[in-house]
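Right, I'll just put the structure down here and ask away after.
A single protein chain has been omitted; all remaining protein chains appear in their positions.
The block that comes next holds chain A.
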Amino acid sequence: MQRSLPFQLFRYAAIALALAITLVPILWMVSMAFKPFSEWQSAGANLTWIPNAPTLDNFRFLFGDSGSDLIVALDRTAGKPILSSLLSATIGTVIAMTAGTAAAYGLSRFGSGANLPLALIQLRLFPPMAVMIPVMMMWAFLGLMDTWWGLALIYGIVTLPFAFWLMKTFFDDMPKEIEEAALVEGCSRLRVFTRVTLPMMAAPLAAAALFVFILNWSDYLIALLLTTREWVTIPVYMASLSSSMTGQLYGAKAALGLIAAVPPVILGIMIQKHLVRGLTFGALKQ
């Protein structure tokens, strides 16, 4: 459709404003991550938007090198929290995707588990805060408190609704002729699923897995309640990064925030075209 010039100008102006509002918080954190200690607290008239002397000291500091002008040293580095986030989010994704894909296929092809769609939506509806007390009691009983595998298990359950619903819509959309042909050739139904269907669905599976991983990686509340010291994840560790001597460790926190923010943003842009489907439980396709 041909648009008038004033409309074009208005559109670019509006989008430019939206882009600015979107980017300022992100760029401020990026800028802070590269600021030396002396610029962390720059304020008012001395506020620096771009670091005068950009440095990687904040990142070095996070991994135990306190050689900068910071007096404090961390009692533990960011290494283990990063490992904890990676392990729990990855294994949680494996749990959710395995159970979710199998169940979605069972429902989509054989009509099994007709209670699951609603049960899983309900799981998502309830605030995690409202079931955390019994979960904490169960996790303590099972010895899962403050472990990455305990986190992985709860992540697998919490993101199961997304894995299930996403894969269900993918399976529903898939033409059934190929599966039927394989059946006629004498493959068992299980073999058709593992050898024919799953390889064909490799791309949707990968997209769904990345989507679930982003959700697991983004958690804060659950890790806050289920980990205390050994296996805290990045967000929990980040919130604890302040000391009585320096107050808020602005730069170090921003550097860690940047490390935490980069993977999901990149993965999210990679799976752009599946985001709508994922976020609306498959109700909408792009």
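Criterion: contacts are C-beta pairs under 8 Å (C-beta built on N, C-alpha and C of every residue); 3 or more make two chains touch, one makes a residue touch a chain; residues count from 1.
Simple rule for what comes next: contacts and distances are computed from a predicted model.
Enquirer: Going by UniProt, what is the name of the one chain that was not included in the view, given "HEAT repeat domain-containing protein", "Sugar ABC transporter permease", "Quinol oxidase subunit 2" or "Protocatechuate 4,5-dioxygenase alpha subunit"?
Expert: "Sugar ABC transporter permease"
Enquirer: Kindly state which of the options A:Ile82, A:Leu107, A:Leu144 or A:Leu166 is in contact with the chain not pictured.
Expert: A:Leu107
Enquirer: Of the residues A:Ala53, A:Ala203 or A:Leu221, I need the one that contacts the missing chain.
Expert: That would be A:Leu221, which touches the missing chain.
Enquirer: Identify the residues of chain A touching the omitted chain, counting contacts across the whole complex.
Expert: The missing chain touches chain A at positions 1, 3, 8, 11-12, 14-15, 18-19, 21-26, 28-29, 32, 41-45, 47, 49, 95, 98-100, 102-103, 105-107, 109-113, 116, 119-135, 137-138, 156-157, 160, 164, 183-184, 186, 188-190, 193, 214, 217-218, 220-221, 224-225, 234-235, 238-239, 250, 253-254, 257, 260-261, 264-265, 267-269, 272, 275-276, 279-280, 283-286.
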